[in-house]
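Pasting in a structure now, in structure tokens, and then I'll have a few things to ask.
Every protein chain of the complex appears in place save one, which is left out.
When the chains are written out, they are named A, B and C in that same order, and each has its own residue count from 1.
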């Protein structure tokens, strides 16, 4: 389409995620100078005002309110979808049909069936399609992966994954699309639990069966800028037991009602030779326990990520500089662009997004039926 | 029986718990000078050597290998049972039948039926019968109770309770009675999970239904001081989902295979107005989050326990002196003696021990049957 | 010079700091859309290769090896100086003489006399001149400032400030300009201790007298890419006692030899009513203790920075997203551009840079003369 040394992106949506993806495109060359430049070409949003403001703030050359127009442009290489969940499928399918590369926010879709259709289409399209799971890009999480693969903690026995927030507490936020099953698919499970499941998949392996409970603590919420209330028909909190392919067992918690936990994506993985733990609220740190240490000095090491850790060559000269959310999105976008250049999809392909969606669907079903529920093993075509 | 200003105790068992109870009796007057003195009168163990050594180390006047003889003595007021689980029922029943006060280590029994029989007998006997749940006596846990009752965290929404250890890892400990269903009843569930359930009951309320998974990671272990191996027929790790009477939901993990977690009895309780968290490995600290704080200074407070906290008048002059396991047993024994003096049983009566045993039994059943399982609501007679 | 809605910057230097400033310029509109855009116009470095690579990575339109040429350009508004310390004075003075706005990395100069001359010239020039002290821009540090000013911790009694790193350990880094008094002015004192002194000044007030010790643990280092060694004639570690204007006392430690401390800029400030502590390695957290809390729940709160804290409106929608070094530079550059727009210099003017340099000079003198040494109170003209 364009100069091979450069790609052009159309951004669909100007919310928080649109903002962070834009920043990632803007500073990508500072981290990965070997990759093609991604020109921030056009922003799409539902009103002129939102689109115009997005273009200004995020450094895009143009804006429009017509997503069809953006997809139709031959000079656009990438469609970046950061809209509410119910629009992921139509937008991604249209973009893939037009031969674009697609980067789509999680969760991939509203249902596993929808996600499967998207993954099928992605397989058949020429564009690279990737779902955003930025947290797994954090150097500490990638170091955890490397240590597990090296055998540093032995065979994994147990997993505990939490994603806890508290912004949705009773006196808090009014109704939004995030509280609607029709628009979001699910509540805490898809919004934040999906990240836990992605990390569980990345670090431990496939989940094969689940038991679960889900609660909606606040059944209706005030409508913003309007009289009256709207019903909440998604989960405020989901908890689950997980059984993994390799024999490990684990727990998952996803809650928007966990006072004091602000963006607490954490995990602990215990194996036969050691253990790893991580908490995004201290995202520069990985905790590692090795039973190979001398018995008098065994303890969790708090490793401050730095040049010796994954991604360290792209990052800062010493550990402890402070790598945050922005860098996680730079790594995410970097992987996406690298996949475009090399013509191969990285780990968080649409097929992977579909797999995560099947686990989510099993958890939601288990919360309803009160029994251990197997995860569907359907494959994409 | 004796001078009202003093009681005499017979200790059954000279292991770790016998040691800590003995220390508690020895220093009780330093903490609770108003209580009767408990004379360490006689130690019972299975061999003369163990009993004699116990008497010396733990400061008892006499020793014997006959528990029947100890129970038969009219000058003994208290039977303190710190033997393996399978002997709890016969010893406690004999002691209660003889009109003694009984302090029994947790878990109360091998099965709920057995525990119920013990609770029934305790109800009909004149002695005070109490099961040891020392961790709930920690000032930080009692402060959590007080804050919850005062409404400081509002209505409880979620609970997470962990008790993680790592002493039973593959290359670790040989076979012992703790790995035998016949002698221990269960593995990690009864040994350490019972403490989590006690704290959940103490702080949140009754568990009404559970889902669970249990694993035995190491199916056989070498026999100590003998050739060959013995089978492990108890759980090395149990995880569960909990549904409470009041609507809260939660998770439980009890594992002896969690590398790096040494004696990690921890919980987090989230309510509509705040949250509390605690970890025994830092037993002097209670973490408290209040949504009533100004928005710019909301955060978990790390409260170092001191004179202003429960039990503070009995403890040290300033916070941070360092209150450990010994003090938890002093508080436990103090409550027991106070119950004897006042003729009323405190919170961890045998009836309570039976209730905890019914939850354990439901969890073990749920791990077998793969479905949410209600907790029996049988009452003691 | 340029369109009032936009400014053009020339960047002098393409090292780590050049990189972070460039990122800040690139994403400034995403944080502060109301400020003029800063066009990344031209990069200057000593070799064509460095300058060209810098322009590519950092998104600058042009590059050159002639700083004189860059200063002479009428379309350049801002000179951003991120070169070794010995060039700060000639570059800043030339830029100020040409009427440019100047942003200069810390420490401002090699000596107090040099810094004073720069501050004098800045006062007489029409450009805004600011020294980079990015760490004080962290929301947690600004919240600390706000809490102190509101009286939340009462009158300050004691201060402890540390900046500890470990990159310079014996088997580590070869010789560089940072180990040369001629090029760097001092070692750990100016490089990292200056940040502690800036924060002490920002939060507590003027330092009036000091006592100190300084050590050079490794007296010579291998020359990179060459045979032989070069002498180290700066401090590897400086420690000091501080006496503040208002009566508070404190300690300072700046070390490049503190194993395990990677970028540990930390402080604790204790007052008559409370205390504050902070550690850059956990830069999203401020710890606050209030003696006004009820006695049973007094404890350091760990406040995770978010929308309710300073800068929160420019940052992320919820706390805990993960704000790192990049954001600190965005805030720094934002203050600089705001100062240009409003025609007034913010807190870290060259006059302030001079003041910090006088404290550094007193500390270096005290380390030599072995006595408490007053800080010069010379004012800029």
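We take it that contacts are C-beta pairs under 8 Å (C-beta built on N, C-alpha and C of every residue); 3 or more make two chains touch, one makes a residue touch a chain.
Everything numeric in this text was worked out from a predicted model, so none of it was measured.
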| item | value |
| --- | --- |
| Contact partner of the left-out chain, one of C:134, C:201 or C:255 | C:255 |
| Touching the absent chain when the full complex is considered, from C:179, C:289 or C:316 | C:289 |
| Residue touching the undisplayed chain, where the options are A:124, A:295 or A:377 | A:295 |
| Absent chain, residues of chain A that touch it | 143, 146-147, 285-286, 288, 290, 293, 295-304, 308-309 |
| Touching residues on chain C - with respect to the absent chain | 153, 157-158, 160, 169-170, 211-213, 215, 217, 237, 239-241, 243, 247, 249-251, 253, 255, 257-261, 268, 270-275, 289, 291, 298-300, 370-372 |
| Touching residues (missing chain, whole complex) on chain B | 16, 19, 22-23, 26-27, 29-30, 33, 53, 56-59, 165, 167, 261-264, 280-284, 304, 306, 316-328 |
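The definition used in the following text is that only the chains that are shown with their structure count from here on.
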| item | value |
| --- | --- |
| Chain at maximum distance from chain C, centres defined as averaged CA atoms | B |
| Inter-centroid spacing, chain B versus chain A (mean Cα positions, whole Å) | 42 |
| Length of the line joining the C-alpha centres of chain B and chain C, rounded to whole Å | 54 |
| Touching two or more other chains - residue numbers and ranges from chain B | 298-300 |
